[in-house]
Every structure is written in C-alpha cells, then in structure tokens.
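Yeah, one chain of the complex is gone here, protein chain that is, but the others are all in their spots.
Right, chain A next:
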Amino acid sequence: MLLEVNHLEKIFKTRFSKETTAALRDIDFSVENGEYIAIMGESGSGKTTLLNILATLEHPTNGTVALNGNNITNIKANDLAKFRREHLGFVFQDFNLLDTLNVRDNIYLPLVLNRKPVQMMKERIGTLAPLLNISELLNKQPFELSGGQKQRVAIARALMTQPDLILGDEPTAALDSKNSDRLLNLFEQINDEGQTILMVTHSSVVASHAKRVLFIKDGMIYHQLYRAERSTSDFNKEINLAMGSVLGGN
C-alpha cells in the first residue's frame, strides 16, 4: 500500500469568532502503487484541503496519512520541505514556474535543491524532454511558453525526482480543450509506465481519464467508481450520472 488515509479530519477556526467549519470529516481511503486516482468534487467540497494535507502543506486536525507505511502528518516542520522534494511531485493549475529561471533550470530545480549531481539531471531530462515534447523549449523563459507548454514543463519538473506520488491540483484548469486532452493523455501514458498519480478536479472529463474516481462532498467521500476497461467517454457518462444522482439531477 503506497498511501493510506485514516479518519482524516480538518476543522478551520475563524480568527475572530468561535465558529468552526469542518472542511474534512472522517476521510478514509488508500492508494496502491501505480494507481491513477481522481478526487472529484464541487468547489467548497474540501478537495483542495485534502490535497494540501496530502502535500504536507497543511496539518490535519485528526487522523493520519501514511506514505509507504510512514506517518507523514507528524514530520517535523523543518523536515517537511525535504520530505516534499524527495517523495512528492506537484502539478498545479497555474503551473508555478519561476519566472527568473529558464525552462531547463526550472526542471532542474528540485534536483538542485536535493544537491544531486549535474550528470543525473542531464540524464533524466534527456529521457523526459522527448517524452513530454519539450526538447525545443529548454532554453526559453517561462513567459515565452503557451499554457500547455508550461504545464508540460511543470510535469517534467515533478517527474525529475522520480517521486512516489504525483499530486495534481486541477492541472488542466488553465488550458484549452485541445491542450487539456493532450495533457490528460500524457498523464495516462506516465501512469502506464508505473507512476502513481493523484489529482483533484471538478471536471468529469478530467476525472474520466483516471482509473478510479473518488467523489467528495461536504468533507466526506461518499462514492467511488472504477474505470476498468471502459473508454473515457463511457466512464465520463457514468461519472456524470453518479454526480447527478447525488446532486439531484443534471
């Protein structure tokens, strides 16, 4: 078992009143190695909070998250950054590339932070760049790239450390449909090669590319679907159906 989430709970307190809001209540699920999971929910459902806790950017109020059997919710604050850069890869909706670095250096960044030899960086970029079709872009600056190109660069950056888990936060939100399709196919391809991926999204089209979809609403997981051998369009229909039954029609 790669990831185990047990009875996760997150309660926010507003600063000036005693009111509390439960963003997550009793979340339970696990992820096997090589899985491709989409966590689906409307805005406000708690999916971003869940992702932030998995990314160790936030602490849960209760419950545990274990990666490869190690509880990651009680890693010391000073070691969190190190943990993130060694075990996790991130793909964000707004790409999060550093403007001051060129594409190559943006991709190198996590390995530089890990103090890895330049030789290793060159080897890995050598295999990743053709795969992601960004070989031509390596010497450009981020602002010269299109959205789809930027997201592929961000994926390359996430894959450089060969992370245990890739976390995606609405990775296609800022892309047009064509680039979005390309990106989702790319995710499938990466997953086929054994990379575990977990992403959150509110789009059924995006979710339909995953192997398993968890539905989250009001801080609880209330349903899940396996894609099995279905095509994405069939799976998409089923996801929409599942959403509709819960939300009361579509």
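Rule of thumb we're sticking to: a residue touches a chain if its C-beta (ideal position, glycine included) is under 8 Å from a C-beta of that chain, and two chains touch if they have at least 3 such contacts; residues count from 1.
The definition used in the following text is that contacts and distances are computed from a predicted model.
Chemist: So one subunit is absent here. Using its UniProt record, which name fits best from "Alpha-D-ribose 1-methylphosphonate 5-phosphate C-P lyase", "Cytochrome aa3 subunit 2", "Aldehyde dehydrogenase" or "FtsX-like permease family protein"?
Modeler: UniProt lists the chain that is not shown as "FtsX-like permease family protein".
Chemist: From the list A:T48, A:N102 or A:Q224, which touches the chain that is not on show?
Modeler: Only one listed residue reaches the unshown chain, and that is A:N102.
Chemist: Which residue among A:D28, A:E42, A:E123 or A:E144 touches the omitted chain?
Modeler: Of the candidates A:D28, A:E42, A:E123 or A:E144, A:E144 is in touch with the missing chain.
Chemist: Where the complex has a chain not shown, which of A:T14, A:S43 or A:N78 is the residue touching it?
Modeler: The single option touching the absent chain is A:N78.
Chemist: Touching residues of chain A against the unshown chain: what are they?
Modeler: Against the left-out chain, chain A lists 55, 57, 77-78, 80-82, 84-86, 90, 92, 96-102, 105, 108-110, 112-115, 118, 121, 141-144, 157.
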